[in-house]
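Only one protein chain is missing from this complex, and each of the others stays in its spot.
To keep things simple, chains are lettered A, B and C as they appear, and every chain counts its residues starting from 1.
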Amino acid sequence: MKHQRLIYLITLVLSITLLLAGCGGKGGTTGQEKGKGEKVLKIGASLSFTGQLSREGNLTKKGYDLWVKKVNEAGGINVNGEKYKVEIVYKDDQSEAQRSAKLTEQMITEEGVNFLLGPYSSGISAATAAIAEKYNKLTIVPLANAPSLYEQGYKNLFGVLPLATTYLNGVLDLAKTLDPNLKKVAIISPDALFSLSVAEGAKKYAEANGFQVVYYDKYPADTKDLSSMITNIKNAGAQILLGTGYLADGVLAVRNAKDLGYKPAIMAFTIATSIPDFRNSLGADAEGIMGGEWWTPNMKWTGDIFGSAEDYAKLYKAEYNEDPAYYSAAASVAGVILQKAIEKAGSLEVDKVRDAMRSLDIQTFWGPIRFNERGVNVGTSSAAVSQIQNGQVVVVWPEELQQSKPLYPKP
Amino acid sequence: MDLQVIINGILLGGLYGLAAVGFSLIWGVMNIVDLAQGAYLTLGAYITFWLFKLWGIDPFLTLPVSALILFGLGFLIESQIIKRVLRYGFVMLLVVTYGLNLLLQNAMLVAWSADYRSVTPAYSGAGLNIGGVNIPYIRLALFIAALLLVGLLTIFLNKTRVGNAIRATALNRLAANLVGIRTEFIYALTYSLAAAVVGMAGSLISMVYTVSPNLGGAFMTKIFVVTVLGGFGSLPGAVLGGLILGITEAFTASYIAPGLMNAVSFILLVVILIFRPQGLMGKQFYGA
Amino acid sequence: MALLEVKNVSRSFGGVQAVNNVSFEVNEGEIVGLIGPNGAGKTTMMNLISGLIKVNEGEIRFQGARLTGLKPHAIAHKGIARTFQIVKPFQGMTVRENVMMGALFRSDLRGLKGSAVKNIVDEALELLELDRRAEAPVEELNLAQRKHLELARAMAMGPKLLLLDEVMAGLNLKEIERLMELVRKLNARGVTILVIEHVMKAVMGLSKRVLVMHHGSLIAQGPPEVITQDPKVIEAYLGKRRHKGLHKEAR
Partner (left out) sequence: MNNSAVARRRFPLSIVVLLAAVVILAILPFYIRGYWIRVLTTLFMSAVLAEALNLVVGYAGYAAFGNGVFFGLGAYTTAVLMTRFGWSFFPAMIASCFLAATVAFLLGWPVLRLRGHYFAIATIGINMAVMEIVTYVGITGGGKGISLPLFPGDIVKQGLFFYYGMFILLIISVAITYWIANSRLGYGLRAIKTEPEAAEVMGVNTTLYKVLAWSISAAITGIAGSLNAYWLTFLEPLFVFDIMISVEAFVMVLLGGPATIFGPVIGAFFLKLLSELIWSQFTLIHMGVLGLIIVVITLFLPSGIMGLWRQMTLRWNKANTARTSPGSQ
């Protein structure tokens, strides 16, 4: 009885599927030439515009867009004498690795892109890098810097940031100069790829530099209360508190510490301090808190596309009416790297561009760029230290970048 | 034993208890596992945030506003959706409330973005210090407010006509119908009341946690544990369950490993379900 | 040896003693009636025999083997079938599928395909006069038909002992007569039957031997005519007030 009608249903569904697959089959173009004789280079970028990483995803996009604008204003990328305008195909991965993998394959097979600018997170990048590797397409990830990502032996993956492990080294260096009695360090980390990488690096660096790590532990990533950890840290007498989570983790730690009357001499976080929300939501409690900064506008670096770091910041402000965070700067510089490598190779062939990448040695507004055999940028080595003073983020370390003396101890 | 750890746990547990009361009530009276409670909690938190941010209204004074808005929303959802799905049984109810949760959560995301927000009244951060033990005023106030709300609700259920009608309906809907209780109205009322309570819980929670659209999601799992611990439908049970969960978490974080905090509470959930599904306090106020 | 032996069986719920030290036997080929006022513990007794409720004290034996401690499905495999006071048809299946459920899980038959199953089902359907409704969804049956279905399902299990839990409840006189006729027919096919009944007339007409329970205890047993005259039984049913007879009260 139902069989007969069932088969209609199956046929219907199947034909829809086929139809779609058919459409998909036609859809692909290599995308390198446009109607009016203008050459266009399509670049793929799968980012998180929605989901839990949407904020970072949007900042990354701003950086890419600024680079595209700059390049196209100058006529495009020069490939062996021919100018190619740049066009980025954006896809929203909704902060999901599975979707990002699918979109990456879509961009490669349907849009015909040869070059990919990466997603924000290390976890998602791991999923897309595997696909790009198989298709032999080049990926430049601006912000993903978990060490494990670069231990897979991928030959087509290049990262802009130094490895995450060095993120908070500057804070410890600064602490040594501030007060020789600062010895006891506590490190807390949410249980996630990036955060754990930073925490492990910081622990190793602290121990190597004569600090005593009195508390080191991880907590579930969605924890809403850290009172118990802070209590233990307070009891352990830690003078320096290093937190390696995201924005919410930083806010939570500061609030819990205040609730429990815990006042370390130095409190430093990854990521959180450079996001305005942090200051807005904590108000006066944010005063004196430090953070690692991969890039700030007052750095002395200069390159030929965007000019100096300060020039970049001005341009960014003019475009988006806000100060650039390092996310956007890293994204822009990822574009610059790709541009330079293509121009150096004088070709759009992946193999040639990859070889050019490997031997690249350039100066940019972000700093010197040079890749090691794993694809990690070794041009710059560690992050600067910023501090919130009077509600503003100022660079306090290293000395050559210092905008203001460190506020010590933290009020 | 560190007294501070116990205090931390108790103060946290009060909030967990309050957050679970609405869920427990709906389960006890209507036999529905309402997965949309997380979204109501988030909405309550946002109401407090916006009133505080835009007009500087003291967060505690926003409680009635949260309660009122969520009561209205609860009524609307019960009468338009839940009521119609009741006859399809519990699987459908489970799924439809999850759908509602997704819908509301997404609406909040679109309206207010994923930004983390905080409510920071002037008195946040200050606290009592007794013999080395810190008791933050705000957490103490939240704890007291939570107990007060549960107490009021208990009195309402036990001493008023409507409250008695709700309890009668919980025991046996058919029988309640026969003695002239308009059970359809009681259902709507219970659901709205539960939404209002969890909304107020959200308002209180916004004062200590960062507010974002997925705030409720993190609390939903706690609500499960608390309700199962205390036994569904039991208000004192919810409070007790909250306290047990709060203290368990604090102890795990302090003496075992903070990374296992959630794992321990979920294992507790499964173990309690297997060995004592009626909860630690049993069914105190309502029948099956 | 009796087919079913119940020895000093007790069961309590919380503080309530639902069945208190009850002993009786059912012999092969009998139709035994179990009567008693509401709350006497009749249905609990039935649940104890079929294993849905665990026995606190005492033991139950079937064909000499202990039933106590066995799971309901294992008890069913030994040849005990039952019906439910509130009928429990399997929704979403046809009448035939419902009856087939009885045959499918017999320990003496394996699998679906065998024509044996089909024969058993056909026979049970015919026996309980459901053959014309065999392909109907079970939701379409009226109460009397549903009661027949309960019996048909039980018969498909090929039981040695059949426990009937108030099968007559809710039926009109004509339907009761017809069902009584059927029960006798089943008995004639060699099935021993224990009938729990609130409807006196049915039990009196069916059984040669009647057990009476009150407040969880067995207070009397014997032939129907003797039982109806037993003062303890009359008191149990009617309280202290004397009454002319039971038939009238029970209609």
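Some points to look at:
What we mean here is this: a contact is a pair of C-beta atoms (placed from the backbone, for glycine too) under 8 Å apart; a residue touches a chain by one contact, two chains touch by 3 or more.
Predicted model only: the values in this text are computed from it and were never measured.
Taking the full assembly into account, the omitted chain touches A, B, C.
Contact with the undisplayed chain is limited, among B:Leu94, B:Ala141, B:Val162 or B:Leu280, to B:Leu94. Residue in contact with the omitted chain (choice from A:Gly123, A:Pro264 or A:Gly367): A:Gly123. Listed residues C:Ala18, C:Ile60, C:Met157 or C:Ala220: the one in touch with the omitted chain is C:Met157.
Considering A:Ala146, A:Ala238, A:Ile289 or A:Ile369, the position touching the chain not shown turns out to be A:Ala146 (whole complex). By the touch definition given at the top, chain B reaches the unshown chain through residues 27, 31, 33, 81, 84-85, 88, 90-92, 94-96, 98-107, 109-110, 221, 224-225, 228, 257, 259-260, 262-263, 266-267, 269-270, 273-274, 277.
Panel shows chain A; residues 1-7, 9-11, 13-14, 16-18, 20-21, 24-25, 28, 49-50, 92, 94, 96-98, 101-102, 105-106, 108-110, 123, 126-127, 130-131, 133-135, 146, 148, 151-152, 190-193, 195-197, 218, 220-221 of it touch the chain omitted from the view.
Residues of chain C that touch the chain left out of view are 50-52, 71-77, 81-82, 84, 88-94, 96-97, 100-102, 104-107, 111-112, 135, 140, 153, 157.
Just so we're on the same page, only the chains that are shown with their structure count from here on.
Note on connectivity: the fewest chain-to-chain touch steps from chain A to chain B number 1.
Among the remaining chains, the Cα-based centre furthest from that of chain B is the centre of C. One simple way to say how far apart two chains are is to compare their mean CA positions; for chain A and chain B this gives 37 Å. Remark: chain A and chain C have CA centroids separated by 74 Å (rounded to whole angstrom).
Touching chain B in their complex are the following residues of chain A: 50, 52, 54-55, 188, 191, 217-220, 222-229, 231-232, 235, 247-248, 251-252, 255, 258-261, 277, 281-283, 285. The part of chain B that touches chain A in the complex is made up of residues 2, 4-5, 8-9, 12, 109, 113-118, 120, 124-125, 127, 129, 134, 136, 138-139, 208-210, 212, 214, 218-219, 249-251, 253-254, 257-259, 261-263.
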